[in-house]
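The complex is shown incomplete by one protein chain, all other protein chains being positioned as in the whole.
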Amino acid sequence: MSQEVILRVEELTKLYGARVGCRNVSFELCGAEVLAVVGESGSGKSTLLNCLSGQLPPSGGSLSYRGANGHWRDVLALSEPERRLLSRTEWAFVHQDPRDGLRMTVSAGGNVGERMMAVGARHYGTIRSTAADWLRQVEIPQDRLDDRPTAFSGGMRQRLQIARALATNPRLVFMDEPTGGLDVSVQARLLDLIRTLVNQFELSVILVTHDLAVARLLAHRMMVMKDGHVVESGLTDQVLDDPQHPYSQLLVSSILQT
Amino acid sequence: MSMDQGPRNDRPPLIEVEGLGKTFTLYNQNDAVIPVMQNASLRVAAGEAVALTGESGAGKSSLMRMLYGNYRAQTGSIRIRHREHWGDVASAEPHAILDLRRETLGYVSQFLRVIPRVSTLDVVSEPLVRLGVEPTAAQEKARELLTRLRIPQTLWPLSPLTFSGGEQQRVNIARGFAHRFPCLLLDEPTASLDKLNRETVLDMIEEAKADGVAVIGIFHDAEARRRVCDREIDVSSFAVGRTAA
Partner (left out) sequence: MSAVDDPTDLTLGSEGSDASVAEAKGDEQIADLSSDAGDDRIDETIDGYNFAYLDENTKRMIRRAILKAVAIPGYQTPFASREMPMPYGWGTGGVQVTAACLTPGDTLKVIDQGADDTTNAVSIRQFFEKTARVDTTTRTEDATVIQTRHRIPEKALTEDQIIVYQVPIPEPLRYLEPRETETRKMHALEEYGLMHVKLYEDISRHGHIATTYAYPVMVEDRYVTDPSPIPKFDNPKLSNSPALQLFGAGREQRIYAIPPYTKVKSLDFEDYPFDPGQWPQACALCGAEDSYLDEIITDDAGGRMFVCSDTDFCSRRRAEQDAAATSEEGEQ
């Protein structure tokens, strides 16, 4: 992990009318750092993720990102074209449901290739071989390159979504319950894969999950959210093994041994 | 071997613990407050091994976990010599603790905790790879350690989660020794080992000491403790209500 901060979040707030989505969330994320955001449904973790990734305009607070060129940018002040460009170059998003992140009527190769073509790749042979290479990285057999994701299992779809997200070598990846809805054995494989890729490409990741075991295995650091607030944050194993806040204790004690 | 008289003066200290205090507050059990220890202090020099002793429940493992940053200390400091300066585990930011753990502070726990599906060879070589060592060189080191600890070569490509308790323990030790951590925490490293492997592990600890590693260990095995440890620290002396020695 490099100690360089690449994302700085200050007092980020999202209100839905009088209802709080998330309130006064502040943290910093370093290069190659994995931060897990945990909490139960409705705790505001998905709202936070959507605000951070630019899919939802926050009601207040600030969000700055240090780009690959070393310059800090005020993410909330970016124009839409700039924001969209960022989200298909240096940023990526992995959805819980692969159908939200994939084009189901386009082949696996086309899905991975789209991100490259979106930033100007125009050589079919290069796009195809790079797509094939990504499929290998996520352990999808090469002979599935021209198959559509509709013909894939849930785990394979999720791996394809990850390949698609990583195809333009992003630095910051947002993941929303990436292992949710998968069989346990499939989850283990995916966790291993995500961890390998995160290390290999030194990705910074903000990972939303309700699964504390996933947080333990992937995240360096975690934040516990309740009712839109961060109630505790710290080193992942410290928060899980020695939670300080009443809610964190409840959360940790209410799950099976991780 | 003697009771705690402080570190030998001819070696520089690598671990300095001062006034450490810990209580657990269980909010979901009527806010029960469980005091664990207070005013714990200890120092360990390079090349020295210190055994934590005390009855079960005295807080040996809790202290060990605090030293590693796994439990949070309420008071006091845990200073670890890290590169050219001191880091305080009790107050450091998470990334500083991870930095310490990656380079300086090793921990062999009693339980192996790894992602399912990852091969034994990768589990053991991972600490080196994270430090930027060539994967081939890291694997070479891992092979050497696994061979020495008598893990059959046929098991190397498999996940250690399927192994017996003794095998898992040896994989855990191999992982803890892959990188030469300047400070090493060992929680019952010989507990479930047969005689031959126990000897090997004790040899490895002695070699680490000879290399200048500061070791803090919990050994139920009194003979092993006597063999590798220079001093003993009775953790029950830190119990709340008692004044530390």
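Labels for the chains are A and B, by order of writing; each one numbers its residues from 1.
Going forward, contacts are C-beta pairs under 8 Å (C-beta built on N, C-alpha and C of every residue); 3 or more make two chains touch, one makes a residue touch a chain.
Given the structure is predicted, the values throughout are model-derived calculations rather than measurements.
Put simply, the hidden chain is in touch with A once you look at the whole complex. Of the options A:L56, A:L76 or A:A118, the residue whose C-beta touches the omitted chain is A:A118.
Within the whole complex, the absent chain has one touching residue among A:A32, A:V94 or A:I127, and that is A:I127. The chain not shown here is touched by just one of A:G21, A:G54, A:G110 or A:P149, and that residue is A:G110. For the chain left out of this panel, the touching residue among A:D100, A:D133 or A:D146 is A:D146.
Hidden from this view is one chain, which touches chain A at 80-81, 84, 103, 106-107, 109-110, 113-119, 122-125, 127-128, 145-146.
FYI, only the chains that are shown with their structure count from here on.
Between the Cα centres of chain A and chain B there is a gap of 33 Å. Residue ranges of chain A in contact with chain B, taken from their complex: 1, 3, 30, 33, 188-189, 191-192, 195, 199, 216-217, 220-221, 234-235, 237-238, 241-242, 244-246, 249-250, 253. Here chain B touches chain A in the complex through residues 24-28, 65, 69-72, 94-95, 97-99, 113, 115-118, 129-130, going by the rule given at the top.
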